[in-house]
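Worksheet: one structure, shown below.
A single protein chain has been removed from this complex, and every other one stays in its place.
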């Protein structure tokens, strides 16, 4: 059960001649005839390469792996010079990694298949408009007054509330949920178990310490090309919109609270938490488990290293933060270097 | 798709005359006749106010926004004095925020609608007793020997195990799951994807380093008015109860381990983790991403700031903690201020 053979091995097969022609490559070793007779049936890294595998090389730091790999063929850069004989067949191409990615996309596409049609049983409410090529998986639930674009894929166990809009070519994986009034742009990917548009965590505290919920009458808007990770949660705004900008990618188990606004092309790693009403700029990068306080503002291009706890605004952006409360990483590292010597330093001080 | 028009605009409409009468308000500017002819059709903040919007003002720090808002009407406090002419119609009322919240509740109620009846297909086991006005969504699953009170709303994809009790007026949103023997009080809200009553993470380690599961024969009890956030997990006790007290509110992606006990009216922000058998008092406030070790005790009224890591008991309560291991926040901040100077201080010391 645990052998290294991938079950998709036999589903893809490329002749090296096809690969060479497709990427306008040049054969670097062996005879052209031998190459033409050779097929690869899976993609692999250099490190995990084995017979029948096609790999790629473009970063000098992996040179050792290149000369040790058991892969059958390798895409290398145009300027590559072989310094010793090597078993695998080398084909030089303009952009080895890009070529390799395009082959991965082909495999990925074939593996996932093209889901379409409606599986039974599934539930669909009233006044729902759907585009062409819809896939509606078994046990998916679509509420009332929903607008669904073309080529949308709704996997099993998805829940779509009332008054939701889903743009063309978006995918909702199994068990993801969209609360009422959620708006999803085009080409968005909502991974399994992600929940978008729950009521935000806002309460009034009474004098007897009891809490009264502040009703949530807002929603969540994802612009185009947004990706939301597995089991991530994004709460609806109290009033107005929780807003995620174009091309922003969010990893698993992230918490985005009510009324948060995030700019374009920002990357958010797993388990980040962003408290209510905070604004995060475009082109930011938030490392794993970063926490961001509510009602603050982070400018464009800001980077927060893993576990940073950001407690105040950094409107200027383009800074790298770490620590809790977070400050500039360069300074943090200097302080932390001293912190690590504290035991020793202080002891010396006592002795003198 | 991304315009600012909320799809619920046209579903609510209030005349300002009604608003004024309802809250026993006083008109502060313009003519009574003009006001009577005016309608508002949505609620908004001052900052995001636009035509047809009703907003509120009660905190002096938002005075600037008051004079800049494009909202059509604003609820202000009784003692409010207008210092310059203003476009929106101002109505002074005893408690602007409370009045506004009551309007939000009305909108929220209307948006969510009143779900009732049974959607098909859904699954219900044997010996299940249900109260009046039950909503059982499509693809919901209810096991055997379950007791469900009046006005309970069970959304699609909810799983209710065997021997579960759910009190009156509680709501289980889509995809939430209740393990066997879970007890849910009255007026509880379980948000989408929350999972209550899984087996706790307890193992015996054998000499060969392998783990043997300690069976879980306990359960989870939520008292009345408890709210559990999206994708939050609360594990069943090994023996006895994991217990959440009346009125306690828990945000998204929180982990509550087996045998934890939490008091009344405690607020727990997103991504907090509480390890096994720990007792948290009443009226506590735990900030985002706080971690609490197992088998410790935190007294009433304790506050833990975001990311604090609490490793020992603080039975006295009424203290504010930060840092890891956590100690008193006031002291932590003093130490951290010096930490941030460490690089500089130490360098100076070397130089002298």
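Labels A and B are assigned to the chains in the order they are written; within every chain, residues are numbered from 1.
Assume a residue touches a chain if its C-beta (ideal position, glycine included) is under 8 Å from a C-beta of that chain, and two chains touch if they have at least 3 such contacts.
All figures in this text were calculated on a predicted structure; none of them were measured in a lab.
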Listed residues B:50, B:65, B:198 or B:313, member touching the removed chain: B:198
Of A:136, A:153, A:191 or A:241, the one touching the omitted chain in the full complex: A:191
Residue in contact with the excluded chain [from B:248, B:271, B:303 or B:329]: B:271
Residue among B:179, B:281 or B:317 that touches the chain left out of view: B:179
Absent-chain contact - pick from B:13, B:109, B:312 or B:331: B:331
Residues belonging to subunit A that touch the chain removed from view: 1-2, 4, 6-8, 43-45, 48, 101, 104-105, 107-109, 111-113, 119, 121, 137-139, 155-157, 173-175, 189, 191-193, 225, 227, 229-231, 247, 249, 251-253, 264-265, 267, 269-271, 282-283, 288-289, 306-307, 336, 339-343, 346
Residue numbers in subunit B that touch the chain omitted from display: 121, 123, 139, 141, 145, 157, 159, 161-163, 165, 167, 175, 177, 179-181, 183, 185, 193, 195, 198-199, 201, 203-204, 209-219, 221, 223, 231, 233, 235, 238-241, 253, 255, 257, 271, 273, 275, 289, 291, 293, 309, 311, 324-325, 327, 331, 334-335, 337-339, 341, 345
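Here, only the chains that are shown with their structure count from here on.
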Superposition of subunit A upon subunit B: rotation angle, C-alpha, nearest 5 degrees: 120
